[in-house]
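Only one protein chain is missing from this complex, and each of the others stays in its spot.
And now, chain A:
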Amino acid sequence: MKKSVILGVATIAGLAAGAAAAGTADDVKARGKLNCGVASGVPGFASPDANGEWQGFDVAVCRAVAAAVLDDPTAVEFIPTTGKTRFTALASGEIDMLARNTTWTFSRDVDLKFEFVGINYYDGQGFMVPKALGVSSAKELDGATVCIQTGTTTELNLADFFRINNMSYEPVPIETNAEAQQQYLAGACDVYTTDASGLAATRATFENAGDHVILPEIISKEPLGPLVRHGDHEWGDVVRWTLNALIAAEELGVTSANIDEMSSGATDNPEVNRLLGTEGTLGEMLGLDANWAQRAIKVGGNYGEVFAKNIGEETPIGLARGLNAQWTDGGLLYAPPFR
């Protein structure tokens, strides 16, 4: 009897199946919605609120792209992906872009046939220990028990770090960050290691956050960024330069507060003019209109504003800019010129 349910919905699904159009950018415009893959829950980076609205640092990238391409920051279909499903979802075309704190590595770029369009967060693996342990450097961790997520790059980094420093450790394998918090608090391990942003977010949830310290050593490079499929360079350019627009806006002093004023007429700074479309034809080259970057920046402000709102020092996550400051402030953020 209920077979009809399946047949019925299959028929509808079959009707909805359209032929694939030429490029992802055209697909997105035709669809009127951006399918953006995000994490199914990482504090500060992607999380649904009580009304089912997605919030976070990675989510902001999706919204900026949607605003640039579709003129509507809410025209995003957020597709939660897990560590296991994210790459297939992108490769199969289920999502147009993936913004799910994914580390840019050689094999993901080359072998898995993806294109990382940039870096929106420079992360690195760190260690958290209870203050009572009396450790001030990761070099003093010889013989420690370490809570470590299995099957991740952090596991390999940890092994490398202890081998290089000629130390031994005892791993306590755990599956998820939630489990790690519980194990660490219960004293099942002396040390918890994962990406430094994750450590900060975890520490922020502790009742007595002051009893735990994050050690100064960062033992790996984890450049996290949005990615698209190989081969569709027009679409890759759109996502890349939307991210660059956010970063450049901070460098050029364009904020959500003054963007209306700055874009109302040509300013003294020609690069600002080119970015905001009051001069030149950058938008046209990208296959968009002249105001694309204006819209992307208006959604949540420039990179710095997005950072401060979602993961910055004022939030419970409380991350300092660190490596993620502009190159003019001693960080690594360096958007190529808008010319």
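Definition applied: contacts are C-beta pairs under 8 Å (C-beta built on N, C-alpha and C of every residue); 3 or more make two chains touch, one makes a residue touch a chain; residues count from 1.
To be clear about the criterion, contacts and distances are computed from a predicted model.
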item: Protein name (UniProt record) of the chain left out of view, among "Inner membrane amino-acid ABC transporter permease protein YhdY", "Pyruvate dehydrogenase E1 component subunit alpha", "FTR1 family protein" or "Acetyl-CoA acetyltransferase"; value: "Inner membrane amino-acid ABC transporter permease protein YhdY"
item: Residue in contact with the excluded chain [from A:150, A:182, A:264 or A:328]; value: A:182
item: Residue in contact with the excluded chain [from A:165, A:205 or A:281]; value: A:205
item: Missing-chain contacts mapped onto chain A; value: 1-21, 27, 39-52, 55-56, 74, 77, 79-82, 84-85, 88-89, 91-94, 176, 178, 181-182, 201-202, 204-207, 315-317
